[in-house]
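The structure's right below; bear with me while I get my questions together.
Note that one protein chain is taken out, while the other chains of the complex remain in position.
Our next item is subunit A:
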Amino acid sequence: MTTKDAMIEFRDVHKYYGDYHALRGITATIRPGEFFSLLGPSGCGKTTLLRTIAGFEDISSGAVLVDGRDMAGVPANKRPTNMVFQSYAIFPHLSVEENVGFGLRRDPRSKDEKARAVAEALEMVGLKGYGKRAAHALSGGQRQRVALARALILKPKVLLLDEPLSALDKKMREQMQVELIRLQRQVGITFILVTHDQEEALVMSDRIAVMFEGEIAQLADPETLYRRPNSRKVADFIGTMNFLPARVLEENAGAVEIEAAGFGRIHVDASQVMGGATAEGATVGFRPETLTILYEGSAATDRESMATIEEVVYFGDMTYYDVKIDGTETPVRISMRNVFGRPVLDRGARARVGWSPGALVLFR
């Protein structure tokens, strides 16, 4: 890959904390102008990986390249990256404008021009007129905006964000997600976001790297990640997926014929066959919304199975049904949009469940 397509390049990056192997051979490329997310459970090494880009963490082996340049030996203050810290790290002894202008000390521009740049940066993050405020007199959301302005004013090549939204309440978080996307499009800078919230990653990112225990399990765009997770672990981490045991009957150039209890014989295309099976053997996976309960007059689906409704969870716009398909042991979850005029079914009712072989994935 030429450097033109790579803003960040990890080449077999390893990191040890004493005996603890925190990063286990990370190889990945982040493109210029991309909104990239590092997603994974707590302790998987997301922050560590982000900090190797910023220069706060030395790597044990491998290489980290920013815009084609190896960062080995380049101190944090000399790197073309800036960071929004999880705690925001807004200097408490400085005012808002002093915080935003902190990195401009060596900027050759005149004092007036710098003041204008600070005012513009504050306006960009929606804090026009807040410059004279003391840093400690800000709310969490405002602090975050100051942190963004302080980093973006330096026009970095890459902006690093470590769980920037985790300290905000749900409403504020959703608002900031939209604003971050808008801001990223406006400035065109590569954003790298660390998060453990899969929904946040799906909403915001162009591409996502899912990490487990110091390794990247899958790197893909949100849709691929959701529809074609490459292992049960990834499938489990992102959204909900139903798993049912399956038996492989025959194999033909990547495509397989399987037999799954309750579903019968299914032809699975090569693109739907993934690795990452567990000791139980082959498994088929369905997202809840790929199964539908068929009402009278519903459009026909490729295949149908009969089932009994075991549990009904009503969410207003959605209803979740846990149903047991005839011939299976474990219930599967189905999510249905509550369309006007369509009754919510009761527990114990019998139902026809429609599905399509193209929507499933096979882990083997």
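Following the convention adopted for this analysis, contacts are C-beta pairs under 8 Å (C-beta built on N, C-alpha and C of every residue); 3 or more make two chains touch, one makes a residue touch a chain; residues count from 1.
One rule holds for everything that comes next: contacts and distances are computed from a predicted model.
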Among "Sulfite reductase (NADPH) hemoprotein beta-component", "Methanobactin biosynthesis cassette protein MbnB", "4Fe-4S dicluster domain-containing protein" or "ABC transporter permease subunit", UniProt-listed name of the chain not shown: "ABC transporter permease subunit"
Residue of A:15, A:150, A:207 or A:232 in touch with the missing chain, whole complex considered: A:150
Option touching the unshown chain, where A:89, A:137, A:249 or A:344 are the choices: A:89
Interface with the undisplayed chain - residues on subunit A: 54-56, 75-78, 81-83, 85-87, 89, 91-94, 98, 102-103, 105-106, 150-151, 154
